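Here the complex is missing a single protein chain, while all its other protein chains stay put.
Chain lettering (A and B) follows the sequence in which the chains are written, and residue indices restart at 1 in each chain.
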Amino acid sequence: MQYFVQQLINGLTLGSIYGLIAIGYTMVYGIIGMINFAHGDIFMVGAFTALIVFLILGALFYSVPIVVALLIMMIVAMLLTSLYNWTIEKVAYRPLRGSFRLAPLITAIGMSIALSNFVQVTQGPRNKPIPPLVSQVYTFDGISISLKQIIIVIVTITLLAIFWYLVNRTALGRAQRACEQDRKMAALLGIDVDRTISITFIMGAALAAVAGTLFLMYYGVVVFSDGFVPGVKAFTAAVLGGIGSLPGAVLGGLLIGFIESMWSAYFSIDYKDVAAFSILAIVLIFLPSGILGRPEVEKV
Amino acid sequence: MNAQASMSDFILQVEHLSMKFGGLVAIGDLSFQAKRGEITALIGPNGAGKTTVFNCITGFYKPTEGMITLNKRDGSTFLLERLPNHEIPARANVARTFQNIRLFSGMTLLENLLVAQHNKLMKASGYTFLGLFGFPSYRQASAESIELARHWLEKADLVDRADDPAGDLPYGAQRRLEIARAMCTGPELLCLDEPAAGLNPKESAALNELLMGIKGTGTSILLIEHDMSVVMQISDHVVVLEYGRKISDGNPASVRTDPRVIAAYLGVDDEEVQEVLTEVGDEDVIEQLDTGPDAAHGPGNSASMMAGPVSDSVEHANEGERVTVSKGASKAAQVDARANSTKSKPAPKSSTAKPRGGRK
């Protein structure tokens, strides 16, 4: 039982990170109906930015309180990563809006390849380890929870709350939902569609940057190719939850996190990804639009 | 209903058909028949459930309840609600067109018509294997299928554009092409969903001719149409739907004078509604009248429970928005109520008006 709860906690931590990334996929998909394949690499850029900021802080100051350091890392990562995603949208996706559906998918894949290789070229291909930022571990009744995990869950919940407020309670969120339903009509009603889409990309990137910072803090290492696996997992999570649905993305992320940690704990760690992907396939067979996705009715 | 008509005179028999989407009753206990070799028109105001009937017949929707029997010329019968979607055209020989034109717009007209002959050609090509090696039997079948396509292109007056992409055609021609394509499957029953929608009078006349030509070949037609001039000219039999229920059924002349049909199409004036309501005294009466199918045409009192615009806001299954069907929605029911409660009053003044097409 303790072992189970322990895995539950691990899964929750992992799932929080996946969920944060998955939101970026789902939001972009919701608003312009494309898979932003570069989103995983945006996450990696976020983690890398946090790493560089951490090193700068270390070089400039003798010691910085860890909370402050984390906060600065997160904020800078959010800003820079948003700039990346904003630029990518403007350069690679906007000119193709409304054309052939596969064209933006291909540019997105191209951007993903270009981004990870850009980081490889500029920062080198090796793993980048940092000393542990937070190392406290609390033990309750045989279950150990590290402070890192607590931070991850708290940050995730806080961000989700802010995010939920933005999407559901502000004019911006309303504009986003309007664009989702009917972009042309939204434009006719005076919504600046381009701006709304840009903001969507920025929001997605900011969440991915936070996920990247948390990832760096949790694992203590990052490498240029780190965008792919979490990216695919988060994408899987978004689809599992029902792409286009925000709660679905979080739910999907948590599910993938749980599946992975449970599978590694009880079966074999080698096949944890196989398990996650297989469960995706099985769920989609029975719920072709994901768990919380709107079923697509075939109106004839 | 013609008593002496034997069962197989009817190509299509729809019995107690119901289709619900969540709480929305799109078709409620609908029964009607289509005679072989005739043009049967299905009319009704927007949202009456006509397209849904087609979708049930052609297997796109599985009806909630009911039976759809198709009697083929060779004596075989099919229960369409049990057949998989694609087998309905393939085995039961029912072809259809769509309200929103669905052509293979990137393929040429000729290709569109060849795709329609898929099953025949598939057999001829030995399920691809013989065709891959260029067997002569396939070549011959292929030439024949091109001839059939040419035949229908000529009928539809499209032969000049045979090698153009279908998406390039003007609207009216696309409609004709869709009919030609359906005919290339060799149907016994052809279901046309608003073929005249959006056509100009000249195109509409050409369409009438095409349909009469198809009827001449012995193919029965089930036709949804808002354009009353088309309906009245070419159909042999008309079934009128409102809110998923049949409100009238008969030959064109009798249907056009049916007060219930007129009311359904033209509506009753608000004052009259008020009048009816006050005369009847209670809204519940209307509801009662509403739920009971009309004894004159319907299949009987027992079968209908949920049909009709019961006053309720209902969940739209797909979008999750709420659609409210108001109490006084069924105009035909109001006329019924009115007729039952105030027999002495003169007939509604609108009865002299001709039913008009619902929309363009």
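Criterion: a contact is a pair of C-beta atoms (placed from the backbone, for glycine too) under 8 Å apart; a residue touches a chain by one contact, two chains touch by 3 or more.
The rule we apply is simple: contacts and distances are computed from a predicted model.
Participant: Looking only at the UniProt record of the hidden chain, which name from "Ring-hydroxylating oxygenase subunit alpha", "Branched-chain amino acid ABC transporter permease", "Protein FixC" or "Purine hydroxylase delta subunit apoprotein" is the right one?
Facilitator: "Branched-chain amino acid ABC transporter permease"
Participant: With respect to the chain omitted from the figure, which of A:49, A:213, A:245 or A:261 is a touching residue?
Facilitator: A:49
Participant: So one chain is hidden, and I want to know which residue out of A:164, A:219 or A:277 touches that hidden chain in the complete assembly.
Facilitator: That would be A:277, which touches the missing chain.
Participant: May I ask which residue of B:24, B:107 or B:148 touches the chain that does not appear here?
Facilitator: Of the candidates B:24, B:107 or B:148, B:107 is in touch with the missing chain.
Participant: By the contact criterion defined above, which parts of chain B meet the unshown chain? Give residue numbers in ascending order.
Facilitator: Touching the missing chain: residues 58-60, 85-90, 95-96, 98, 102-108, 110-111, 114-119, 121-122, 125, 128, 131-132, 134, 138, 146, 149-150, 153, 159, 162-168, 181-182, 185.
Participant: Suppose we count only contacts with the excluded chain; which residues of chain A make the list?
Facilitator: Residues 29, 35, 48-49, 51-53, 55-56, 59, 80, 83-84, 87, 91-92, 95-96, 99-103, 105-107, 109-115, 117-124, 126, 128-130, 228, 232, 235-236, 239, 243, 268, 270-271, 273-274, 277-278, 280-281, 284-285, 288-290, 296, 298, 300 of chain A touch the chain that is not shown.
To be clear about the criterion, only the chains that are shown with their structure count from here on.
Participant: Averaged over CA atoms, how far is the centre of chain A from the centre of chain B? Could you give it in whole Å?
Facilitator: The computed centroid separation for chain A versus chain B comes out at 49 Å.
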